[in-house]
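Structure first, commentary second.
Yeah, one chain of the complex is gone here, protein chain that is, but the others are all in their spots.
When the chains are written out, they are named A and B in that same order, and each has its own residue count from 1.
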Amino acid sequence: MRIEEHPVLNFERGEKVSFFFNGQEVEAYPTETIAAALHALGVRKLGESPELHRPRGLFCAIGNCSSCFMTVDDEPNMRVCVIKVKPGMRVEEQHGKGVICL
Amino acid sequence: MLINDGIPTKDDLDKIYPSPERLAKGPVAIVECFQEIPCNPCIKACKQGAITMPRDINDLPLVDVELCNGCGLCISRCPGLAIFVVDKTYSEDMALVKLPFEYVPIPKAGQYAVALDRAGQDLGWCEVKKVISGGKKNMTYTISLAVPQEKAMEVRNIRVGGYKDGN
Partner (left out) sequence: MNQVEIMVIGGGPAGLCAALAASSLGAKVLIAERDDIAGGQLVKQTHKFFGSEKQYAGDRGIQIGQMLLDNAQADPNIEIWTDSTVLGIYEDGIVTVEHEGAHAKIKPERIIIATGAAEKFLSFPGNDLPGIYGAGAVQTLMNVAGVKPAQSVLMVGAGNIGLIVSYQLKQAGVEVSAVIEGLPTIGGYLVHASKIQRAGIPVLTRHTILEAYGDGKVEGAVIAEINEKWQPIPGTEQKIPCDAICLAVGLSPLTELAWQAGCEMAYIRELSGHVPIVDDYLETTRPGIYCAGDVSGIEEASSAMVEGRLAGISAAASLGFGKEQVEELQKAAMSELDELRAGPMGAHIRLGLEKVAAKGGSKICS
């Protein structure tokens, strides 16, 4: 859920754009990171631990901790807490350690 | 205890309360700042020069209650939101409590809000008498509440939202 009224802050979000989460078209603001956009959509699980397959969510939100690794436009291990939403972007839950296609 | 839960005890408060004689003269600032932290904007906020720190910015603020006229300018300037003004001369049975407020929605003058004590406990409905914006940069509101005389030293906040237009 987004904050609409705040005693100190004003959120200027611009126009909504759409991107794909696990193949489904969803909407978000381009000022938001992928993690924030998914959060606003109620998505808490961003991936799984590579070996025990335990659900993984956001932890640090500043690109430090690796908890939010997802596959973005076919590139795995992307820190979605620091990558902004772009129209048409394909964001997927990552399973396993991810393979980089060279 | 204050150090265990953040709620000042009677002993803490007795140290900083103005005398009953001073309270009987009119509005006065009550600075509920009990810990030596490096902070001093209250000194500059006071146009009367009533707030001082003798040594350095780590001192507890001292209020000269004779110089303080209870104007309340310091309320929205304290970064710790620890300053209140109490006016026991407001009317025979009601006192006025001015407190800092940084939530939304902001109540309007004439509305009623639930008064809260230092532990966030309900002290009953009270009328909001005045709402002053701290301005575009400061953004802290100062809210004046009419409360029963015996609750003047207890009311320190209001519940956010659910304001009523009449009692």
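In the analysis below, a contact is a pair of C-beta atoms (placed from the backbone, for glycine too) under 8 Å apart; a residue touches a chain by one contact, two chains touch by 3 or more.
The shown structure was predicted, so the numbers you read here are calculated from the model rather than taken from an experiment.
J.: Pick from B:82, B:113 or B:126: which residue touches the chain that isn't shown?
T.: Considering the complete complex, B:82 is the one touching the chain left out.
J.: Can you say which of B:7, B:24 or B:109 touches the chain missing from this structure?
T.: The missing chain is touched by B:7.
J.: Kindly note down the residues of chain B that lie in touch with the hidden chain.
T.: Listed in rising order, the touching residues are 2-8, 32-41, 44, 56-58, 77, 79-82, 102-104, 116-120, 137, 139-140, 156-157, 159-160.
J.: So that we can see where the missing chain sits, which residues of chain A does it touch?
T.: Counting over the whole complex, chain A touches the hidden chain at residues 1-3, 6-9, 11, 13, 31-33, 36, 39-40, 44-46, 49, 54-65, 81-82, 84.
In this section, only the chains that are shown with their structure count from here on.
J.: Rounded to the nearest whole Å, what is the centre-to-centre distance of chain A and chain B, using the mean of the C-alpha atoms as each centre?
T.: Distance between chain centres, rounded to whole Å: 43 Å.
J.: In the complex, go through chain B and note every residue touching chain A.
T.: The touching residues are 102-106, 139.
J.: Under the touch definition given earlier, write down the residues of chain A that touch chain B in their complex.
T.: Touch list, chain A to chain B: 5-8.
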